[in-house]
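Remarks on the structure that follows.
A single protein chain has been omitted; all remaining protein chains appear in their positions.
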Amino acid sequence: MLDTMTLNVAKQLLAAAVHKAAQIGIRGDVAIVDGGGNLVAFYRMDHARTGDIDIAIDKAWSSVALRRPTAELAKNAQPGGEAFGIHTTNNGRLVILGGGIPLWKQSRLMGGVGVSGGTSAQDIEAAEAAVSAFHNLISLVT
Amino acid sequence: MLDTMTLNVAKQLLAAAVHKAAQIGIRGDVAIVDGGGNLVAFYRMDHARTGDIDIAIDKAWSSVALRRPTAELAKNAQPGGEAFGIHTTNNGRLVILGGGIPLWKQSRLMGGVGVSGGTSAQDIEAAEAAVSAFHNLISLVT
Amino acid sequence: MLDTMTLNVAKQLLAAAVHKAAQIGIRGDVAIVDGGGNLVAFYRMDHARTGDIDIAIDKAWSSVALRRPTAELAKNAQPGGEAFGIHTTNNGRLVILGGGIPLWKQSRLMGGVGVSGGTSAQDIEAAEAAVSAFHNLISLVT
Partner (left out) sequence: MLDTMTLNVAKQLLAAAVHKAAQIGIRGDVAIVDGGGNLVAFYRMDHARTGDIDIAIDKAWSSVALRRPTAELAKNAQPGGEAFGIHTTNNGRLVILGGGIPLWKQSRLMGGVGVSGGTSAQDIEAAEAAVSAFHNLISLVT
């Protein structure tokens, strides 16, 4: 039974996100963290931006730390929004750009994925490929 | 006579805030700081967000550091507002989200409470439960 | 079955450490983190040092992050030691002073306790009171 994020699972999630990123024509940085927000595995695709290393890792962290997709923060943290100002908390580690998504096994927070490299919509699409891969894996091993 | 924040008092304030948070259906992180802004006690409710640890502690700190509820900052720190930009001062420790409230004993700043986990309105409601508990305790021991 | 650190358990561990600290005549700061190193609960005893807030929290974090008591680091990180220099890694968060101890449930890392306020020997003694309380609680609820 899978009850923590393993390196083996994380590598498959990275592969799924990288595959989708290539498919939609972006070069991204992709990170997988565990349920405590700690990095498990990371890939930077060739020619992807070095400025996205931190962003990808911190998107994954943020999705776990706030237990929701970072895209939701993107809306609420706009000027005038309920959560404006949240992006400078946690020593600036909290990212409010779409592309970070938590990985749930029912009510258990197992980890998070973060993708950075394209538009928010593209980053979300690549991250969702990792989420789908995660749910496929869970259904196999549980 | 109570003239500084004690651990015993802080625990009762945490209990009041946690009780209210549970009552209104949120899972929050709650912090009590003393009049110098230094942490006295902290509780993270089960399944509350880890990203709110820093936010709760920094809301309590901010309420003491600026001697006012953080909800007031939330308004003034919006773009176009008088205090826009204040949230990146103090190494980003200054939080402009509602839910931090100073604890006064007449004109004496005794400490602050910070709650994070729900909407600003919910965080404020839970923080106000701690403020009420504080005033009840003061009236008893003074 | 207890499979994550809960607030209820953390409060009992804090109480055990604070009780022992008082018994041996020190005033300490005590922190409990979960298995991911994230803070669950914290108490600063009356008249304990504010400089120990960070140290207690970071001792607890370090014990989880390195999966061993911080006292072991204290030896290896001395000049000439195998791990000299480790205390400046992780943005200085890694504490090499005794008083941080991981909390294991068999092979599962459930969290950590950090105590700061006395000598290393005293801090360790108070932290060990929390560890004992943890094992008593596990034997009851499992």
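Just so it is clear, A, B and C label the chains in written order, and each chain counts residues from 1 on its own.
As a convention for this text, contacts are C-beta pairs under 8 Å (C-beta built on N, C-alpha and C of every residue); 3 or more make two chains touch, one makes a residue touch a chain.
Here the structure is a predicted model, which is why all the values come from computation and not from measurement.
Trainee: Touched by the hidden chain, which of the shown chains?
Mentor: The omitted chain makes contact with A, C across the full complex.
Trainee: Using the touch definition up top, pick the residue from C:I32, C:A48 or C:V64 that touches the left-out chain.
Mentor: Checking the options C:I32, C:A48 or C:V64, the one contacting the hidden chain is C:V64.
Trainee: Touching the missing chain, which residues of chain C?
Mentor: Within chain C, the residues touching the omitted chain are 36-37, 62, 64-67, 79-80, 82-86, 88-92, 94.
Trainee: Suppose we count only contacts with the excluded chain; which residues of chain A make the list?
Mentor: 6-8, 11, 18, 36, 38-46, 50, 53
By definition in this document, only the chains that are shown with their structure count from here on.
Trainee: If you average the CA atoms of chain B and of chain C, how far apart do the two points sit, in angstrom?
Mentor: Each chain reduced to its C-alpha mean, chain B and chain C end up 25 Å apart.
Trainee: Which positions in chain C touch two or more other chains at once?
Mentor: 36, 38
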